[in-house]
Every structure is written in C-alpha cells, then in structure tokens.
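Every protein chain except one is present and positioned as in the full complex.
Labels A and B are assigned to the chains in the order they are written; within every chain, residues are numbered from 1.
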Amino acid sequence: MACRSSGGGRRRGLLPAGVIAAALFALLLALPTAARAAADPFAELAATNFDVEAQGVRDLAVSGNPRAHAVINALRDGKLWAWKWPRPDAPLFIRTDSGIVDARTGAAVAAPAPVNLRRVIVNDSVRAAIETAEGALNLVSPVVAARLKAAEALFQSADAGALPLIEQALAKEHDPSVARVLREAHAAALLKSNTGSTEARLAAVDELAERADLLARGLLASLHGQPPQVAAAIAAAVRSIDRSLQLWGLLENVYYGISLGAVLLLAATGLAITFGVMGVINMAHGEMVMVGAYTTFVVQQLIAAFAPALTQFGLLFAVPAAFLAAGLLGVIIERTLIRFLYGRPLETLLATWGLSLILQQAVRSIFGPTNQDVTSPDWMSGAVHLGGLVLTVNRLWIILFALLVLGALMATLRWGGLGRSIRAVTQNRRMAAAMGIRTPVIDALTFGLGSGVAGMAGVALSQIDNVSPNLGQNYIIDSFIVVVVGGVGNLWGTLLGALILGVVDKFVEPFEGAVLAKILVLVLLILFIQRRPQGLFPPKGRVAEA
Amino acid sequence: MSSERFTLDRRQLLGAGIAVAAASGLTAMPGVVTEAKAAPAAPETGPIKVGILHSLSGTMAISEAPLKDVMLMLIAEQNAKGGVMGRQLQPVVVDPASNWPLFAEKAKQLLSVDKVAAVFGCWTSVSRKSVLPVFEQLNGILLYPVQYEGQECSRNVFYTGAAPNQQAIPAVDYLMNQVGVKRWVLEGTDYVYPRTTNKILEAYLKAKGVAPADMMINYTPFGYSDWQAEVAKIKAFGSAGKKTAVVSTINGDANVPFYKELGNQGIKATDIPVVAFSVGEQELAGIDTKPLVGHLAAWNYFESVDTPLNKEVVAAFKKFAKDDKRVFNDPMEAHYIGFNMWVKAVEKAGTTDHDAVIDAMIGVAHPNLTGDYATMMPNHHLTKPVLIGEIQGNGMFNVVWQTPGLVVAQPWSPYLPESKNLIGDWLPPMSCGSYDVVAGKCVGAKKA
Partner (left out) sequence: MRDRLTVATLACVLGGAALLAALNVLTAPASALHVPGFVISLVGKYLCYAILALAVDLVWGYAGILTLGHAAFFALGGYCMGMYLMREIGTRGVYANPVLPDFMVFIGWKELPWYWYGFNHFWFALPMAMIVPGALAFAFGWLAFRSRVSGVYLSIITQALTYALLLAFFRNDMGFGGNNGMTDFKDIVGIPLNRDSASVGLMLVTAVVLALVFVLARAMTRSRFGRVLIAVRDAESRTRFLGYRPESYKLVVWVFSAVIAGIGGALYVPQVGIINPSEFAPANSIEAVIWVAVGGRGTLAGAILGAVLVNLGKTWLTSALPEIWLFAIGAVFIVVTLFLPRGIIGLFTSRRSARAPQPADPAEPKPAAIESTAREAAG
C-alpha cells in the first residue's frame, strides 16, 4: 500500500491542502487577529488556468476578506464574470438579480458591454476547492447538517495539521452525531500523522474499527510504519471490517434482488391480468408500459408549462394519467382488434406483435427517436443509509409502489363489482352473460385494466430507465418469463416469480458478471419449467383439453 | 390435407399469381430491370446521387437519425451553391433499421442499383464491418463519421471519426496529469469497441507504471439498466484512498441509468469523475444533467466551442431542422468535414469515378468547427484536436482542456502486439492498409 504524503500543493485526492487552509481560516475566526494579506486572490480567480483559479479560491477563503463568501458562492453558481482579455486590474463582476456588482466591493456598477465579459468557469479541481472552502466555513455553522458534512470532510482528508482544529471543535460540540464523526476524524488524523503514544493510537484504531465502513477500511489499510502492536490491531480491525462489510454486502444483494424483482413485478402484473385472466397473449404489453412512461413525460411538460409550483408532485399526477391513457388505449385495442381473436391465442400473439411495431413507430414519429427527459423529483433522489446498507430512495419507492399496485389489483378483483364480474366472465362466460353481465364490456374493461396497470409501471420505469420508443422491448421478455414462472393467471405467483427471478439474478451477478447471470437465469427457467410445467402456482381443477 | 383440391384454373391462377407477384416485386425495386450490372459506372451528366445509410428505426435510430438530417442539410446547402461541378446533388436515403445484414443489403442496393457516388453512413462497428466487403467488392466510397476502435484501414472507407489515440489516450493523459488519478475503473459495454479500447488503455496504463491492482475492468450487456451492484463496486474500489476515475465506454442507452445511479449513491464528480467516450450532446438531450455536472467526456468537437464557423453551422442546422432544441455533436461535425472534403476531392479529380476520387481525397484539407484545419491523411483518417469537456447543467459541455495541436490518427494501435508494427498508407508506393514496417511488406490487406 502506498503511503500517502500529507499536504502538498497539488490536489490529489481528498483535499489535504485545502483543509490545512481551512483549518487556518477557522482558527482565525476563533482568534481575533488581523486578516493576512495574500497575493491578490481575485486576480487568481480571473486567471484562465484552472489550477491558478483553484488556488485563488483557497487564498480567498484564507484571506478573511468579508466578500470571500459572496464571491465563492457566485463562482459556484456560475454568476462570476471576468474580463475576456487579461488586464492588470483583473476586474471581476457578480451578476445578481438586480444587476451587476463589482466582486471586490459589492457595489453596483454599470454593466460593461457583454462582448467584453466571459463567465468564470469551474472544473472539478476548482469545484473541490470551493467545497473545501465552504466546508471550513461550515464547521462553525449553527446548522447541524452543515457541521456534520464538514466533519465528514475532515475525516476523509485525515490531515494531521487539522488536529488542533478538530480538538477545538470537539470541545465546543454538543451534538452527539457530529461529535462522533469529529472523534473519528481525530482518530484518522492521528493515525495518519504517525505521532502519538501507542495507547492513543490503539484507541484511534478502535474508533475507526467501530466506524466499520469502506472509508475507514481504506484508511486503515493504507497506514504503514506503525509500531508492531498497533500494526497488529490495524490488521485485526481490517479483518473485522471486511467481515461486517461482507455481511452487509449480502444484505445489499438481497435488496438489489428485491428491487429488481419489484421492477419485474410492475412490468408483469398487467400481463398477468390480460394473459392469465383472458388468455390473451399481448405482445404489445411492453408498448403499454412505454405509453405510461411517455405520459409521465407529457404530464411533466404540462406542469412545467402551466403550474411550475407543482413540479415536485408531477409523479402523483402522472400515475392516474398513465393509468387512464394506457387503459384507454387498451380498451380501444380490445374493441378493435382483440375482440375478433378470442379463443385464438396464437393469432392474438401475432396481431399484437404487429400492433407493437405500429405503436413504436407512432411514438417515434410523434416524439422523435431520441430519449426524453424525465426528471426525478427531489423526494425520490438520494439514498438512505441503514447501517452498512445504502438503499437508494427511488428503488425503495418503486418497491412500495409495486406492492401497492399489486395489492390494489388484488383488492379490485376480490371485492368490488367489476372484480366479481371479471371473475364470473372468466369462469363461465355463457352463464355470466345469462346472468346479465355484459361480457363484451367486461372484456374491454379487463383488458383496459391490465393495460392501465402496465401504464403505471411505465411511470415507475421512467425513473430508472430511458424513456424511448424501445422501452417496451426491454421488458416484454422478462414480463412473460415472470408470468410463466409464477403460473398463469395467479397474482401471488407473479409476485413470487418476480422476486425469485430478481434475487437469483442479483446473487449470481457478483460472481459471474451481468451477462452470464442473465443467461443462467434463462437456463434455470428452462430447467424449472421441466419440473413445474405450469409455473409455481398452476391453475387448479380439471383443465379441459380437446 | 388431401381435402385441399384445386380446380385446374385455380392452380394455374395460383401459380401465375405467385410468379407475377414475385416478378412485380422485383421490378418494383427501383430501376432493377433497366439498370446495368454490378460494377457501378455512374453517369457523367445529370444529378450526382449521394447515399445516406443511417438507421432511422430500431435501437440505433436515436443516434443515427440526426446524422441523416445533417447530411440532408449539407446537400441542400451545396446545391444552393451550385452543386458539384455544376451538377446538383441528389440524396438517396435508405433505412437499414439497425439490422446488420440489412446494412449490407442496402449498401449493395445503393452502390449497384442507385449507383451513388459516395455513401455517408454507419455508426456501430458491426454495421461498418458488415458493409465493408460490399464496398470493397463494388469499389464504393464510404465516409464513416463515428469514433471507433481502430484496427482497420480500408481503401474504400474514409474514417472521419476518432481513432483511439485521438480520444481515449488523451483523455487518460488528462486524468493522469491534470487530475492526478491513480486508480482506474474501465467500465464498458460488452462489445468490440469497449473491449479493444480497454485493451489499448490497459496496455497504455501499464506502460505508464500503473499497477494491475489499481485497475478494474468491468463489462455489462447492452441496455443494462440495473446499475446498483456495479456502482457499489465502483464506490468500493474508489475508497482505497487514492484518486479514482472511471473511463466509461458504456454504450449510449445504458449511460442514463448509470449516471442516475451514481447520483443516487452519492458519488459526485469531484469524488470519482467519469470520463465517457460515447456520451455527447445527443445522449444528454434526454436527461436531467444536474446530477451529472462535473463528469467528463472526450471528443474532437463540442457544440459549445466558441468559433464563428461553429456558431454559423450550428445555427444553420437548427434552422434547417426547424427546431431550436436540436443539438450538434461530434459525428455530425465529422460528416460536415467528410462531406466538404468529398466535394473538394470530386472537384479536384474532375469526375465522380470512385478510383479517381479515392486518390484525390488524400491531402484534402477543410476547416473543422473548432478553429483548425482537418486534413485527410494517407491512412484515410483525419487530423483532429482532442477536447475534454465537462457536463453542464444545461446538457452542454464546457471545454476544460484541449490538446495543444492536432493529433494524427493511428488506426493500428502501437499498444497491441498484433498491430504495433503496422501502419496504413494508401499513397503509392505502399498503397496498403496494413503495412508491416518491421517486415517491410504489405500484410493481408488489399492493394490499390
């Protein structure tokens, strides 16, 4: 393991130089000393070289200039403008809502001609310097979350020079979570600095072992030149972290499998209805999902145009809209096409295949062949940390949504007039008609229901996959496989089938790679069908055959 | 089955019907019966036909359809200037529908039936490889605008896209030198372009002293959308304390879920930057790029490049497409360069005869849209600048670095043992696509 050198001018990884500067800056806030005059950081900001620019940010942060915060914010937001050609006085301007102000003084000035200006752009290294600068300011922020973030940054940089700063912050810290991270940061910095007594170091190793995550492990693994007792403790700590990471890794695979299963479930549920209940093999099912995804896009566009305040709730409007759109389309298809093909499942397969081609091309003609932009609302972004697990929020919502949809569907079929009628028609069409149920209407509604569910699946899929005319093709085979594994027409079977397929795929993947995992799942399916030719939950009762 | 009886007239009718259907079907194909045999001797007067061989449906339509549009614009503009040698240009558009055998069939049709003077087309390496034998047999001209894996140098193809040393290697140099990257994840889709590129990069990184433990190479299938596990692996690899970057040869569609997952798992561009070779303005047009800000792409052109010629061409394209939101990307610039070079070559040769034009193309120079000149080299590739751009929130790129000069393409990679002694040079006396400089002879490929 290479030894990381501490500090140094070139930004190489986890913000060493910046944190030293930040540490100094924070100390300066605590101690009433006059601000240090640096080389003009504003001129550095106006430079066209990114490294100089990053240095300018760091110098500005340290300088104690009262405008520092405003200028750094403007730079981050892309509102800082410099002169297009080099000038010795390096004018800098900030574009605010009320006009142009001079960056150095904050006073409003007459706007120079646009042709003379260029926006000061940032690259990753400048962005990192900005983050460091803000981190330093945040260490003394009244907001707990900001302090936590700054403490994490300190932990990651593990810089010895920051030790006094950390100790000072610890003394003042009263929030337990921030305090814990500060202790970890202290431990990291201590170990990295290769100083301190053996007891102190052993305590630091324990602290990090308790943290037990990837970063701690990485840090521990990269230490060397420690006294033998400490080295032994480090090795033991690394092993224990590895074990717990492995356990979390297993749980993570289960989570991935469940979330993949939820996606499969959503895509397959609608098919379970049309296929299972009506015996209709609908090869255009994937296109219903696509219609749902495009409906989401259209709803989003409409909200953006007419009610921008509701943007975050776009999905809530999209779900019923997609259900209606896909459902209506399903009803139309049933009335114009499927109706004539009942009792001929193989012809329906062929006709619906032709239909899927038409639908794909129609969408391609209307919206263009490119992907459409469907943004995720904020409440669906990010991840939840549960111990060592990182659960991405959007997939959590999808799992919930899939279960809700399945539950709603089961409820509809079990209770409610429509559900009863559907079951009656499926069991004995003639008798149901004789009892006064209008079978053509029920047929259309059932197909519409299945398609509507597919549309809702499209809403969910638009969050994790591309919205393009080819969206449906990616899911049609998997949907059929799920329905076949679960047993035709049985919603519980669909649920189980989807989960099994998802989990198997995700468990094989880390060992064999994604491609082989998929192939293995397919081979297993073929073998599984030998054992259970009619799926996990075959239809009970005597099956009439010719 | 024996109950199917035909009366005599029914059978005759059936037979005649089939024959007529077949015959009329064949004659319905444009000009079949009246056109001459395979070797396309294009007429010397009348409009000059130009073939456009890009998928307008199927999986590749997303990327290829805009290339058809830019070709139509270029042809229209050239016609407004009086055409070529006083003759108007006539575009012949066909749809190979992302189907590789269909590419070969359409290519044959364009060359032997429509007798086009040149074909602008293809995107994936498979499509190019499937039409290559057709172009070589019928001695056609193909202008291929997309970055690819190299290891090819055909007399009948002009490669206006980047070879690996004009994209992948400079990007890795940028990360190593400017960003200080020490650990590398090579993440690709499982097909030839990423495999070959990663092979080259692996050899290059080893040559630069990167240890195998600091490299991780992963492949995923086409259209892969469930990135949770892969991204977690990248995150784990990047937590070893050294600056890590991802070099992504992930194919088009799978990029969106990949970036989304990166954002969701909290990996920022400042932590682990991703440099992609297949993500351009067109691919970003469909997504919200705010979580991607700071990630990189390496191309020879970006729409945001600030030169007067670029602004003019992009504006003209948006006007032609009647849509302000259309974007302009690297392969479209390649077609711009290739088309103008072809026009110059035809005028230089004074004829559309394929052999003459092929010989006349070498040495032709035309301004590119980034402020330089592109020149067609004897190896049928261009000189190109390499630009590294950072993704912005509006789906455009900010150029953060550029090679100081133009890079000459090396279609035969010096980092692979089987090609390190090969060069391509179609000028006499070598006139060979894969000439072994050590052995001093032309290897395997055809001579002019």
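Note that in this section contacts are C-beta pairs under 8 Å (C-beta built on N, C-alpha and C of every residue); 3 or more make two chains touch, one makes a residue touch a chain.
Quick caveat: nothing in here was measured; it's all calculated off a predicted structure.
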- Item | Shown chains touched by the chain that is not drawn here | A, B
- Note on the structure: Filtering B:78, B:130 or B:329 for touch with the omitted chain leaves B:130
- Out of A:355, A:399, A:444 or A:461, point to the residue that touches the absent chain in the complete complex. A:355
- Message: Please identify which residue in A:226, A:426 or A:439 touches the non-displayed chain.
- Response: A:426
- Message: I'm checking contacts with the chain that's been left out. Which of B:48, B:62 or B:94 qualifies?
- Response: B:94
- Touching the missing chain, which residues of chain B? 1-7, 10-11, 13-15, 18-19, 21-22, 25-26, 28-30, 32-38, 56-57, 93-97, 99-102, 104-106, 108-109, 112-113, 125-126, 129-130, 132-134, 137, 151-152, 190-192, 195-196, 199, 221-222, 416-419, 433-434, 443-445
- Message: Which parts of chain A face the unshown chain closely enough to count as touching?
- Response: 275-277, 279, 281, 283, 337, 340-341, 343-351, 353-358, 360-362, 365, 410-411, 413-414, 422-423, 426-427, 477, 480-481, 484, 487-492, 515-516, 518-519, 522-523, 525-527, 529-531, 533-535, 537-541, 543-546
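Heads up, the rule we're going with is that only the chains that are shown with their structure count from here on.
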- Item | Gap in Å, rounded to a whole number, between the CA centres of chain B and chain A | 31
- Note on the structure: Within their complex, chain A touches chain B through residues 2, 4, 10-14, 50, 121, 123-125, 127-128, 131, 214-215, 217-219, 221-222, 252-253, 256, 259-260, 263, 361, 364, 368-376, 381-383, 390, 392-395, 464-470, 474, 506, 509-510, 513-515, 518
- Please give the residue numbers of chain B that touch chain A in the complex, ascending. 56-59, 61-62, 65, 178-180, 182, 190, 218-221, 223-226, 228-230, 232-233, 235-236, 239-243, 253, 256-257, 260-261, 263-266, 269-270, 273, 282-283, 285-288, 291, 294, 390, 398, 400
